[in-house]
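One structure follows; several queries about it will come next.
With one protein chain held back, the other chains of the complex are shown just where they sit.
A, B and C are the chain letters, set down in written order, and residue numbers restart from 1 in every chain.
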Amino acid sequence: MIINFKAYGEAAGRRALDIAKAAERVARELGVNIAVAPGHLELALVAQSVEIPVYAQGADAESPGARTAHVAVDNVKEAGASGLILNHSEAPLRLNDLAGLIARARGVGLDVVACAPDPRTSLAAAALGPHAVAVEPPELIGTGRAVSRYKPEAIVETVELVRRHFPEVAVITGAGIESGEDVDAALRLGTKGVLLASAAVKAKDHYAKILELAKPLAGR
Amino acid sequence: MIINFKAYGEAAGRRALDIAKAAERVARELGVNIAVAPGHLELALVAQSVEIPVYAQGADAESPGARTAHVAVDNVKEAGASGLILNHSEAPLRLNDLAGLIARARGVGLDVVACAPDPRTSLAAAALGPHAVAVEPPELIGTGRAVSRYKPEAIVETVELVRRHFPEVAVITGAGIESGEDVDAALRLGTKGVLLASAAVKAKDHYAKILELAKPLAGR
Amino acid sequence: MIINFKAYGEAAGRRALDIAKAAERVARELGVNIAVAPGHLELALVAQSVEIPVYAQGADAESPGARTAHVAVDNVKEAGASGLILNHSEAPLRLNDLAGLIARARGVGLDVVACAPDPRTSLAAAALGPHAVAVEPPELIGTGRAVSRYKPEAIVETVELVRRHFPEVAVITGAGIESGEDVDAALRLGTKGVLLASAAVKAKDHYAKILELAKPLAGR
Partner (left out) sequence: MIINFKAYGEAAGRRALDIAKAAERVARELGVNIAVAPGHLELALVAQSVEIPVYAQGADAESPGARTAHVAVDNVKEAGASGLILNHSEAPLRLNDLAGLIARARGVGLDVVACAPDPRTSLAAAALGPHAVAVEPPELIGTGRAVSRYKPEAIVETVELVRRHFPEVAVITGAGIESGEDVDAALRLGTKGVLLASAAVKAKDHYAKILELAKPLAGR
């Protein structure tokens, strides 16, 4: 399970630490893998404060150097991240840049989750060699209507296509995950995990909500 | 004087703190204003470690919210920044976004320096109401050939145009500043300060180099 | 009056000629200036078929050369255009590119209308030296609610700001112009003309609608 903090005000500044700590506690108690993906501004603080994996929400195509306001893959690694989300529908990347970023991220030892909006685009993303692809129909993101329940055929088809061509790439379910039941449905469709955001970040009780969401992952 | 750390590997991770601390020491010793602009990943750590102003190198046009990998102006403020560089030639912005970002940044109390490549574009940037414009001919950036010495007429014309139409906006010299002499030349042309990067960031002895660069500012 | 054909299917292929011919007929009958702005694909055919001015809807920042799928200013001129719309809210440009494009377009003898969403951004666009700025609040574009009637203060403020700083730049009213009354209101607010699109392009009888829209311009 990866929790994407996006640019939510609820996860800005030191509030990012509260959510990350709640996720760490759940990961430890349930013995499940939970990663957090804070914003660029909060990444270093979160990475030095928790022991669960920390992902960056994205990176720019350029190498470190004279690139004002760019976030280079190598610098993401140096800031303490162990993984990287790429091509989220809110931060879409050019195909050629995505290819270069995946190669670069693997080169410095970052786990890469590449997002895509539908099965065929997920297949293309998988061809580039990330560790996982997250299929996220953009029309469901942030709606509370989980793709695993409202568009399960998109998941099933993605799992089937990716498994046939690139079996080394895991498939993750994104978009609209709101409850433990949504997570459970996603896992039963053959995906290895979930990428979610507002359900956890905007919860009043982060610990309780993350616990609910993560429970279906325990014991698998 | 604003020191832009760009995405230099020499300013990644905790190395950003060393440069920021050197700048802080010079600022205190000489009694001059020096601001540092670390990368997004290093911003919060630097901001909580030094007492001189910390600028972000840029921001995205969107408000806080469901914006993966975006850096919102409000979150820049929350991370501890007191200023914002916009439209650097390495991070060029759409006119309409630049207008919105300047208004938003002023709204949350950030100082704004808008960059532009030539006098007329600087005038347009000044029309949007930043605190300062930095004129940076892109062909000189990173060359070690200071605009204040190799293209002084660009500075003079910018100062003249901006003063006539928008006298409340300060003009800063960027591009190619490499030495104390370059800084001195920039000030003598009528600009209020300098925006520089590699000269300070890549120096072997950050303190010594920043001291040299800042000396012409003392006593003005 | 400039009629922007956008990428409307109603103005694709040879249908662009029908609208352009109707505009030409009205221009001749009323003795008013009407320009048409067909899509890139229809530009050359329209330019060789009518004698009223033909504008391109935009151009790319690069010079002619090895630039696949780019539309260079020089090639726009060569295709028969006499003017160029830049920075429409549906085709927003980077400040630095806009500055270069305006200079280049003037250099090859094209008239330039630069669009902007509000008074202050219009002032910035005017600083770059176009022949005219068109103020178009994006929230009104395509709504049928004319800025000249629903947000007249935006027009008034733009006219006042631009006249004070750059009196050689004309101000045009865009966004939501739907009727002759809207055009009349725009002129009474001090603007020199209007930029409109769907009202003319989607009309069943192009001639009749353009005639209605253009009448307030006659005799001024």
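Rule of thumb we're sticking to: a residue touches a chain if its C-beta (ideal position, glycine included) is under 8 Å from a C-beta of that chain, and two chains touch if they have at least 3 such contacts.
Because the structure is a prediction, the values reported are computed rather than measured.
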item: Visible contact partners (per top-of-document touch definition) of the missing chain; value: A, C
item: Residue in contact with the excluded chain [from C:I141, C:I172 or C:L211]; value: C:I141
item: Hidden-chain contact residue, picked from the options A:V71, A:A125 or A:I172; value: A:A125
item: Missing-partner contacts on chain A, residue numbers; value: 87, 89, 92-99, 103, 116-118, 120-121, 123-129, 165
item: Residues of chain C (touch criterion as defined above) contacting the omitted chain; value: 4, 6-9, 12-13, 39-45, 56-58, 60, 62, 64-72, 74-76, 78-79, 85, 88-91, 141-142, 197-198
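To be clear about the criterion, only the chains that are shown with their structure count from here on.
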item: Distance from chain C to chain B - Cα centre to Cα centre, in angstrom; value: 36
item: Mean-CA-position distance for chain B and chain A (Å); value: 33
item: Multi-chain contact residues (two or more partners), chain B; value: 89
